[in-house]
Every structure is written in structure tokens, then in C-alpha cells.
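As you look at this complex, bear in mind that one protein chain is not there, while each of the others sits in place.
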Amino acid sequence: MSLFSAISVSASGMEAQRVRAELIAGNLANADTTRTPDGGPYRRRDAVFTTAPVEGSFADNLAAAGVRVASISVDASDPERRYLPGHPDADKDGYVAFPKIHPPEEMVDLMGASRGYEANVAAIATVKDMIGRALDLFK
Amino acid sequence: MRIDSFGAIPAVTDSLRPSGGGFAEAIRDAIDRVDNAQAGAQSAAADLLVNGRGDVHTVALAAQSAELSLELFQQVRNKFVSAYQEIMKMPM
Partner (left out) sequence: MHVDLGAYLSYLTRRQEVVASNIANADTPGYKTHDVGMPGDFSTAFAQFTALPEETPGLVSRNDGNNVSIDRESRLLAENDIRFNLATQLLRGEIRTYKMAIEEGRDS
């Protein structure tokens, strides 16, 4: 790996955190969605990260460990049930199934994704700076 | 502790060390080494550009070292040539 593929690694980190942030945004937007096209309430989504080699790395160098979203996990547990008899989506017992999403937790998660994203941005800026200084050696 | 990344430009200084092979041979040897240094620097640069292999700083240092070797060689050669010319001017 060289400094150039370090940039690819950081870019992969940015992409993964971005996907994660988008899913969280979707969770927040749908925190009260009781009816989806597939039927049933919205189910919380999360990104599953996995280490992934970055293209361009060579066998003779150390493997460039980037990251990618391996899959998007969908919450399969039973939804929250709240007693709201007048609700259009209430079942025969008067309960409505709500997404298992808690906005404060999602916000904390979002802050984590944002921090991770920014750290990758900082890494790219720093590595770019180092490459620039190495290029100065040609002068 | 010394910081000395170029090792006194070995391409030239090694060949000019007295080794009993005669002056012409020493110069030929120096030319070869300078040539190799240049070729090495160029292939390192090509490897980096084409294959993405290697580091910028390594290629830069190889290029600088090769250029310094060449400049040093040229200066030394010029000195020897002018010394030779001086000698040839001497009345016998």
C-alpha cells in the first residue's frame, strides 16, 4: 500500500459512514411510520460494516484495509405495540404496531457516524499534505 | 549521531577510490555507476507512475541522488581534464 491507496482507504471509510448516516436519517424520518408498502410498521435499519481490501493494493505491499457496508440489517424483532384504539392502523384489540426506533439513540448513532466521517476526511487531508511534501523533494 | 541519507553519493566516490586499476578504468567505472543510478531512478519513477508501486519520497531521493552523482562526476571530470591540459602545456 502506498499513501495513494491510504486515500482510497479513507474514501471507503467516508462512503461507509455516509451510508450509515443515511440509514439513521431514514430511521428518524420513519420513527412513527406504522404502515409501509410491505405491510406492517417501518423496521429499523442499520449498516453492517466489514473490512474490505481496497482496489489498487499490491501483493507485495501490506493489504490496504478499507471498509465497506457488507449488508443492511433490518430489525426483525417484534415491533412496539401501543394502545391507540382510534388509530387507522389499530388491530382488533386496539393496538398499533410502531417502529422500534428511539430518536435519542438514533441521534447518538448519527453523531458517531458524523465523527467517523470527519475523521476519514481529516485523514485524506493529512495524507494529501504528506504526498505534497514528498513531491517537494524533487525540487 | 549523523544524519546522512545520501552516504556521500557512493556512485562516484566508490569508483574514484584508488584501486590499482588505472585512471581510465576508474573513470569508466564512475560513468557506469552514474548511468546505473540514473537508470535506477528512472525505473523507480516508471514503477510508481505505471504500477503504483513504491513511494514518492523513495523515487524523489533516488532521482536526487542520481543527479547529484552526475553533477559530482562532471565536476571531477572537468578538474581532471583541466589538470591534464595544464600538464600538456608545460614546456618539456
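Points to keep in mind about this one:
Order of writing sets the labels: A and B. Residues in every chain begin at 1.
Just so it is clear, a contact is a pair of C-beta atoms (placed from the backbone, for glycine too) under 8 Å apart; a residue touches a chain by one contact, two chains touch by 3 or more.
Bear in mind the structure is a predicted one, so any value in this text is a computation, not a measurement.
In the full complex, the chain left out of view touches A, B. Hidden from this view is one chain, which touches chain B at 1-7, 9, 55, 57-58, 61-62, 64, 68, 71-72, 75, 78-79. In the full complex, chain A touches the hidden chain at residues 1-3, 5-7, 9-10, 12-13, 16-17, 20, 48-51, 62, 64-67, 112-113, 115-116, 119-120, 122-123, 126-127, 129-130, 133-134, 136-137, 139.
Heads up, the rule we're going with is that only the chains that are shown with their structure count from here on.
If you average the CA atoms of chain A and of chain B, the two centres end up 55 Å from each other.
Residues of chain B that touch chain A in their complex: 51-57, 60-61, 63-64.
On the chain A side of its complex with chain B, the touching residues are 2-5, 56, 58, 60-61, 131, 134-135, 137-138.
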